[in-house]
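With one protein chain held back, the other chains of the complex are shown just where they sit.
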Amino acid sequence: MSGPAAGVALIALTAAALPLITRDSYYLDVATTILMNLTLTMSFRLQISTGQINMAHISFMGIGAYASALLVTRAGLSFWATLWIGALVAASLAVPIGSIALRVSGPYYFLITFAFSEVVRLFFNNFFEGLFGGPSGLVGIPKPGRVLGLAFDSKLALYGLMAVMCVVVVLALVRLDYSRFGLTAGAIRQADLVAETLGVNVFRYKLTAFVLGSFVAGLAGVFFAHFRQVLHSSDFGLEPMVLLVVFTVIGGTGSVWGPAVGTILMTIASELLRELHHYEILVFGAVLILTMLFAPEGLVALPSAARRLLRRRRRQATAPAGAGLAP
Amino acid sequence: MMRIRASIATIAMVALVAAGIATRGAAQDKTLTIGVLGPLSGGAASYGVELVRGAEMKADEINKAGGLKVGNDVYHIKLVSYDHKALAADAATAANKLVFQDKVKYIIGNAVGATCNAVQTVTEPEKVLFSFVCWGTNNLGPDKPHSFRAMLSQWEVAEPFYRWVKEKHPAVKRVALISPNDTSGKDTNTAVVKALKGLAFEVAADEYYERGTKDFYPILTKMLATQPDMLDVAAAPAGEAGLILKQARELGFKGAKGWTAGTNPFTIIGVAGKDAAEGVWSPTNINVKSDFVSPTVRRFGEEYEKRYKEVPGVIAVANYAAFDVFTKAMQDARSLDTDKVLAALTQKPFDTVWGKLVLGGKETYGIDRQFLYPVVISEIRDGKVVDIAQVLPAALKK
Partner (left out) sequence: MSIDLLVQALLNGFGLAMVYVLVALGLTLIFSILEIINFAHGEFYMLGGYITYYAYALFGLNYFATLGLAILTVGLAGVAAERLIFHDLRGRALNAFIVSLGLLWVMQAGAQLAFGVLDKPVPSAFSGVVRVFGLVMSVERVVVTLSAIVLIAALYLFLRWSRPGRAMRAVAQDPDAAALQGVNIDAASALGFGVGCALAGGAGGLLAPLFAVSPAMGALPVVKAFIIIIVGGMGSLPGAVLGGLLLGGVEGLGALFMGSAAVNILGFLMVIVVLLVRPRGLLSGA
C-alpha cells in the first residue's frame, strides 16, 4: 500500500507546509479553493470509475450548501452539526435522483444528469425566494463557530479546516479505489454486462458511488457556504460543473490521482491567466485544446506514456535491420 | 512522437507560469493602483467591458495631464482589471487578488448583483472603498460603509419617472413591465411596481424572462393580452430591450413605451428599428451624440468611439464619472487614506459629466452612499435621443 499512502502523505505534507511559506490572504484563498475542488473532483472521479459522468455532481454541493446556510441562519444550528446534516441531506436526495438517472447509461446518463442539474439550479434561482434568496442570492452566512477552543474566523483557520477535510476524503477515496470496491468499479466501467453475468449487482455499485460522491459534494458545499458567506445559484450551475470535468479529465480519469494533478495545475494556471485580463478566456480555451490533443490520457499519464515511448525507441534501436516480425 | 507532444505540453505549462510571473510588472514609485472588476466574457460582457473602458478613459486622461496630484505627491494611475465571469465565487477570489496581491485600496467598477455581495465579503472587512453599478437593494447599507453605487438605480428614478408620465401623459393608466430574471431585474420591477402603485397606476403585467432570450413572442402575447397603455422594458439590456420593442410592434402594440433602466440608446434604436423605438421614454439613458449634452460628454463620446470603435453606453459614462469623483475626493482629502477620502466624498457636490453629483440615499438604504445626479428624462424621436425633462434629486435642490 505504499504507492497510495505516499500520495496521500504528499498531499497532506504540501497542505501543511503551505502556511509556513506564506500567509498571504490571496494565496490562502486559492489554496483553499484548490483543496475544496479536490474533494469535488475526486468524488466526481469515483463516479466516473463506475462509468458514469454525473453532470449533477455540483447540484449536490449546492444542496449541502443551501441546507447548511438555512439551518444556521434560520434555525440557529452550529456549523459543526450542519456539516454532517447538509451532507446527509445531499446524500438522501441522491438516492431517488440517482435511482432515476441510473436507469439509463452512457451519453443518455450524461444528458439526464445535465437536465437534473439545470432543474435544481433553476429551482434555487427562482423558487422559494424567501428561503434561497432568488436571483439576489443568499447573503450573511456566518463563518463556522468556535469548537474545542478553536476559532475559525481567519483565512488560515478556514484553510486548515478544508485541508483536514480534504486529506480525510482523499484517504477514504484512495482506500476505496484500491479495495475490492475499486476493482469491481473498474470492471463495471470496462464492461458492465460482463460484470453483471459474473454476479455483480451493477446498479447497486453505481448507486453507491453516486450517493457516496454526493455526500462528499455535500460536505464541500457546506464548507463553501460558510467560507464564501454568500450563495448564488450560478455557483452550482453549468460553468463550475464544467470546470470540475475539465480538471478531472485533464488530470486523467484512469488514475485516482488524475483529479489531484488536474485540479492543482489547472487552478494555478487559471489564476495566472487572470493577468491577461481580456485574453484570459481565450488562452484558457487554447490551453484546453492543446493539452487534450497532446496528452489525451491526461497529464497524470504523461510519465508512463513517456516511459513506454522510451522503451519502444530503445527496442527499435537494438532491433535487427530489415522488416522481420514487428513486436 | 508522443514524447515530443508530451514535452511540448510541459514546456507550454512552464511558459505559462513564467509569463504569469513576468507580467506582474515592475513596481513604480508613486503609483496608485486601482482595481476594476466585472464580467469580461460571456453574456454579460458588455457591462464589464464598459466599466473597464470608462475607467481607462479617465485614468489615461489623468496620467496624460501629468498624473494625479494629491497633496504634495504626484501619482501615476495603474488600472488592474479582472474578469469574474459573472460568478460569485470567482468574484471573491478576484477581489482577494486585488486587495491582497495588487494591494488596491479602491475598486471602482463592478456589475452583476451577486458578485457585488461576494466582493463585499472581502472589501468591507479590509476597508477598501468599492464602487459598483449593481442594482441590488441589499448592496448598500449601514453595515457596508465602504460600498458605493455609482449609477442611479431604479429606486432613484422609478418614482420621478412615473410621476412625470402621470403629469404629462395622463392617458396612460395601465403599465406592463418586463425585466430579466436576475437581481437587477427583480429589484427594478419591484421598484417600478412600488412607484406605479404609489401613483395610482394599474400594473397590467409584471413579467420576467431568462437572460439570453431572443424570442419574446410567447411572453409578449401574454402581456399584450392584458391591454396595457404602456410597455416598460425596465431592466432589459439594450439588445434584448430592442428585440422586445420590435416584436411588440410586430404583434400590434401601439402604446407608450418606457425603459426605466436604459443603458445604450444606439443599440436599442439599431435593434428595434426606428419605428419600434420611436417614442421610448427613459430616465437613465445618455446619448453622447445628442445635441443636448455638454461638450465634455460629446468629447468623451468621440474619443471613446475613436479608441474602442463602439459607442459608449451609460455604464461606461458612469464609471468614467465615478473615477472622476473618487480622484477628486482624494485631492480634496489631500490623501489616499480611505477614511479621509470617505469623509471627503460625503462633503459636497462634485462637478461631473452628469452635472452636479452628490452622495445620498439615506431614506432608502440607511446610509448616504448612492451617487445622486439630475434625472434626465429623454424620448427617442426619429432615431435620436431628445432630452425633454430634468428632475433634480432632493439632495441637489438646495
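For reference, chains read A and B in written order, and residue numbers begin at 1 within each chain.
Definition applied: a contact is a pair of C-beta atoms (placed from the backbone, for glycine too) under 8 Å apart; a residue touches a chain by one contact, two chains touch by 3 or more.
As the structure is a computational prediction, the values presented were derived from the model and not from experiment.
J.: Looking at the whole complex, which of B:Tyr75, B:Phe148, B:Tyr208 or B:Tyr365 touches the chain that is not displayed?
T.: The missing chain is touched by B:Tyr208.
J.: Which candidate, A:Trp84, A:Tyr178, A:Phe203 or A:Phe284, sits in contact with the chain we can't see?
T.: Checking the options A:Trp84, A:Tyr178, A:Phe203 or A:Phe284, the one contacting the hidden chain is A:Phe284.
J.: Could you tell me which of B:Gly66, B:Pro170, B:Gly252 or B:Pro295 touches the chain that is not displayed?
T.: Of the candidates B:Gly66, B:Pro170, B:Gly252 or B:Pro295, B:Gly252 is in touch with the missing chain.
J.: In the full complex, which residues of chain A touch the absent chain?
T.: Residues of chain A in touch with the missing chain: 53, 100, 103-104, 107-108, 111-112, 115-116, 118-119, 122-123, 125-127, 242, 245-246, 249-250, 253, 278-279, 281-282, 284-289, 292-293, 296.
J.: On chain B, where is the contact patch with the chain that was removed from view?
T.: So the residues of chain B touching the missing chain come out as 41-43, 45-46, 49-50, 181, 207-210, 212-215, 217-219, 221-222, 225, 238-239, 242-243, 250-252, 264, 267, 270-271, 273, 308-311, 313.
The criterion applied here is as follows: only the chains that are shown with their structure count from here on.
J.: What whole-Å value do you get for the distance between chain A and chain B if each is reduced to the mean of its CA atoms?
T.: It comes to 36 Å between the two C-alpha centres.
J.: List the residues on chain A that touch chain B in their complex, please.
T.: Result: residues 24-26, 29-30, 33, 125-126, 134-137, 139, 224, 228-232, 234-235, 239-240, 265, 268-269, 271-278, 280-281, 287, 290-291, 293-295, 299, 302, 305-306, 308-310 of chain A touch chain B.
J.: Applying the document's contact rule, which stretches of chain B touch chain A when the two form their complex?
T.: Against chain A, the touching part of chain B is residues 2-3, 5-6, 8-10, 12-13, 16-17, 19-21, 23-24, 40-41, 49, 81-83, 85-89, 92-94, 96-97, 99-101, 113-114, 117-118, 121, 136, 138, 181-183, 185-187.
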